[in-house]
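Have a look at the structure that comes next, please.
For this depiction, one protein chain was excluded, whereas all remaining protein chains were kept in their positions.
Read from first to last, the chains carry the letters A and B; within each, the first residue is number 1.
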Amino acid sequence: MVRIKTSALLIPMLCGLIAGPALAGDIVGKVKYAGNAPAPAKISITKDQAVCGKEPHVEESLLVAADKGVKNVVIDVADPKDGKPMPPAAKNPAVDQTGCKFLPRVQIVPAGQMLDINNNDGILHNIHTFPKNNVPLNAAQPKFKKTVQAKFDKPDVVQIKCDVHSWMTGWIVVAGHPYYALSDAAGSFTISGVPAGTYTLEYWHEKLGKQTKPVTVPATGSVTADFEYAAK
Amino acid sequence: MPKPNEDTLYKIPFLNLLFAISSIGLLLVTIWMVIDDYSRGWKGYQRRFQALEAAKTGAALKSAEESVNPDELKGLREQLAAAQAAAEGRQADLKAAQDKLAAVATAAYKDDLTYRTLKSTYDARKFEFEEARHAGSSAAALEKETRDLETRMEEYRVKNLEHDQAKAQATAALRALTAQEDETRKKIADLTAGIDRLEKRLETVAPGGAMKVAIEMLNAPLLDFVAPTRRIQQVVVEKVPLDINFARIPRADRCTTCHLAADRTGFEEDAQPFRTHSKQNLFVGASSPHPIDRFGCTPCHRGRDRAVDFVYATHSPDGAEQREEWDRTYGWERDHYWDHPMLPKSRIEAGCLKCHQGVVTVPEAPRLNRGLQIVDRYGCYGCHKMTGFNDRPKVAPRLTRITSKAGTDWIGRWIKDPKAFRPSTRMPRFFGLPNNQGSGDAEREDAEILGIVAYLSDKAEKFPTPPLPGRGDARRGAALVATVGCMGCHAIEKDEAAPDALAARAKGGDDPVVWERRFGPDLSRIGSKARPEWIFQWIQNPKAYNPETRMPRLRLTTQEALDITAYLSGLKDDSSSEERVAPPRPQPQARDAALLAFLSQRLPPAEAQAKLAAMSDRERDVLLGQRTISRYGCFGCHLIPGFEKTPPIGTDLSEEGSKPADLLLFGFADIEHTAPAWFYQKLKSPRSFDADHDAAFYDRLRMPQFGFTDEQADAVTLVLQGLTKEKVPLESVRRLNAREDAVEAGRRIVHDYNCQGCHILDGRGGAIRQAIASHLMSEGRSEDEASSLAPAFAPPIIDGEGDKVQPDWLFGFLKAPSPIRPWLSVRMPSFDFSDRELNALVTHFAAKDSRTYPFQTIDTAAPAGANLQAAIKLMSPDYFSCWNCHQNGARKPEGPPEGWAPDLTLARQRLNPDWIGRWIENPQKLMPGAKMPTYYDPADPKGSAPPDILGGDPQRQIEVLRDYIFTLGQRRGGTAGAQP
Partner (left out) sequence: MALLKKLWEYTRSTQVWNSIFRHGPTDNARNRGLAVLTNVFLHLHPVKVRRSGIRLRFTWCMGGITFFLFLVEVATGLLLMFYYHPTVDYAYVDIVDLREQVPLGVMRELHRWGAHAMVITVWLHMLRVFMTGSYKPPREFNWNVGVLLLVLTLLLSFTGYLLPWDQLAMWAVTVGSNMARATPFLGHEGPGASLLKLGDISLVHAGNDARFALLAGRFVGAGALLRFYVLHCVGIPVVATILMAVHFWRVRKDGGISGPV
């Protein structure tokens, strides 16, 4: 079974399995990187050493596994025809600031649902979003404010940073439809319950950029859509 | 008497017939003439408008009727009927009450009359009594009479009071009887108020039956002097007179005869001529700055004001398609006899300029402003005198020391074709243009160019450029150029713009680099132009070489300057030899021939020859150069030795918009015979009007080619159309009050120094962000990330700066900038402003935010006791943790300066305390994209405030913070501009 980190995908997937139309298939695949995996670069911790410097930080903008699989690639169907929005998750999706890192680095959020941003470090953080289609946010999160909530109404790819700790980076992908997936450490992903048809599949990675590939989803069963990024 | 001779020359019946036919014919023709004179197009439009209004009123009525609750109405009507029925039963009572009221009224009237009579008699008698008493004669009888009258008068006065009371009672009693009815009637009226109004309106606009016939009679020929409903509507505008046939007279704008809804709302979606005028809050509306009763229509739209016919009013079509349509529908033809034809809709902004003078931008006129901007940057006013540009500085650098900067063969190639070296240059092309392609012209032009070079190098003064004191690192220089701030005004377009975008621009497409970054020249090939020693000297202190320059200093260290010089010197002209323009070659024969032609204009041939023979080669070159410069007017843009006081050579364009097309030389050019078409053609290809003409070289057209894009030429044409000879009286011109004047004066400086290249001001600018994003991408970030991060690394948005900073601090800062935001690599440059400019800028910001200037009381009470403790606590790491990022004088936060926030001890000298409070409350509102986070959620400030400080009250918390921050640092004192 593929490990999906975000709970937001479980529900629509289950719904798709239980109550979805019979004419729906899955897209599975693996995203690879043709070049060599970059050596993990150390990030120097310049502030709040006591909290942030507990564990060493490395550059995580491009994580390539031994078998060339790329982590944190967002795969989605660019042009779904059924117009269904992504249903809100039962529990608000969350981004944690723990040890001065955004966890998870990439979070998929349904459009219109509240995102919880939690400060587990007990020091001043702030959540500064850089959206293209949504209202930007720069909210302080001092020690006494454990959770800040943010809502994104339109589909978007939003970078989040902390101005206090300039190395902290994360990404929020606002989903306008249910057919999203995030690749795991091995680069594998599954999108379930996609209605049968031909679509364009988008692969987005924060450093490698966006690429597309056509895919045909069968009425039942699954189709494999592997992709390989060219070496940079 | 004999009977008269009945012989006639012609047969009488025949004559009778002729007479009858001609009389009837004459009658019919007269009737035809009257009908023809009365049937005018505008009456048809008014009829159509009436139908439109009727339809709209009908629709409104229907919806109003539908919106009324029918049950409620029914209930009320039933109530009324019941009340009326009840009233029936009490008819007798009603009559009695009415009779009583009448009786009381009559009695009151009678007694009142008696009272008045008594009073006048009393007054007369009293006068006599007083006279008699004063005269000393016996007044006893008079006195008695007077007193009697007084008593009786008093009696009747009291009776009047009683009558008043009785009347009031009787009226109240009557009203009580009809109260129910009246109340119900009032309720029904309230409910149906809208409907009643609309019904009345409908009767006026859509009369039925007999009324309709009556209206037609009222509007009939010859009878319409009585009370016509279809009339010409006009607005007489005296304050903006019309200049016609040597007189200035009030206008009588009759446009609203057909454009009946221009000043009424509700017709926004209808077809012309019945459409409401757009932007009623700005034009035509009673509360707009241009109300129709003061400005009419033609001051802005032009056209024949008194006409009420479509073609006669000189409506102008917008493009060839509309012209054909109008030709078909209205038989439209251009009217050559009216000097101020109506402006087509797309060119309406030209009408703004005659009243909105002396401003940098005209509000709500974007294309006009674009044109004004282009005129300003390209320096049209250097050759052509133009209203509004009379005291502008020369737009190009001075050439008094040019040989210290560039070599003579570069100068020659540059003059020959500037765009070949620098495609984005604003310097126009004088040579190699279509009207100089005859035999011998190319050689002569080469000689002329070399002459100019010779002249400039002959007259140039020496400017010392010492040798470089060390070696620079080009890579460091490249990084510096990309980050330290050069890219706010300059671009290196070969790195930034794709070659196909540049190729498209060469053909008239848009510029891929943003306008503000064209302020300084493109540096792509600067290494092939300027000597490294010159570059080194220039970037450290531009004003030493060119005192008029607007390029600032970036306070570079010597090593930084060496690095940048190394980098810029390495940017060479890498175009292939085919692309490069061939350098001008010496052409002694052509030179001598040209010189001879010049000299022969004043001297007879023999003397001219002798004079020429007596000159050396160099002297001939210099003389030809001088004559060429004089002919082409280079000194209009450049300060050239020997031509410092020479007046510009171009036509005065101050009244160009009023020039009739007949006065423009169209030559053989195949364009529309209108002034705007001529201007456009002239701007795109100035010498095309010489085509197929035969003229000696010194008689040919001289205006150089600027290579404007279509959009640029169109915008400048708009400006030219706006420059008319109409003199608008002072009371109608846009006069700026003192505050607006200050804003405009500062805005002029902002535009002159290209502040918007780095900063966002007036809602636009920040061009440097493009370059910052590119630099971030070159460091390895993705495009998404770079464009998201660029605002954080860009210079601040300065909208609201007047609200934010203290004016004398701003004065000092602009005079001698120092770093405020440590994370920025970009530096605020030192512009070396004059005091006049500094004051104008500071006043500009203060005036824009309506702050009192120049002196304000700036102080707050220092917090003490619990408040002080609260403030310190709020700033502590457990709460807002301000010192995590902000500097506190000598105490710096952890980490490198890139992570620091501004020094809070500066606040006392720099910021306005009320602004500090607003900033803490919501920084993102004041400066979107700022790195300072928002602590108090705007949607729920109380919920996001720490609950255990000062009772969790966000206002109090912000106040103590503000007051506390203001106590940090030094008190303001000493000279303005002193920095810690």
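Keep in mind that, in the parts below, contacts are C-beta pairs under 8 Å (C-beta built on N, C-alpha and C of every residue); 3 or more make two chains touch, one makes a residue touch a chain.
Being a predicted model, the structure only gives us computed values, none of them experimental.
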Absent chain's touching partners (shown only) are B
Which candidate, B:Ala108, B:Ile188, B:Ile244 or B:Leu926, sits in contact with the chain we can't see? B:Ile244
For the chain left off this view, which of B:Ile232, B:Val484, B:Val514 or B:Leu736 is in contact with it? B:Ile232
Of the residues listed, B:Leu9, B:Ala271, B:Leu663 or B:Leu730, which one is in contact with the missing chain? B:Leu9
Just checking the interface: what residues of chain B touch the absent partner chain? 1-4, 9-10, 33-34, 36-38, 222, 224-225, 232, 244-249, 252, 254, 304, 306-309, 312, 337
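Everything below uses one rule, namely that only the chains that are shown with their structure count from here on.
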Can you name the residues of chain A that touch chain B in the complex? 46-49, 123-124, 126-128, 130, 132, 136-145, 157, 159, 161, 163-164, 166, 206-207, 209
Please name which positions on chain B make contact with chain A in the complex. 782-785, 788-789, 792, 877-881, 884-885, 893-896, 898-899, 923-924, 928-935, 937, 944, 946
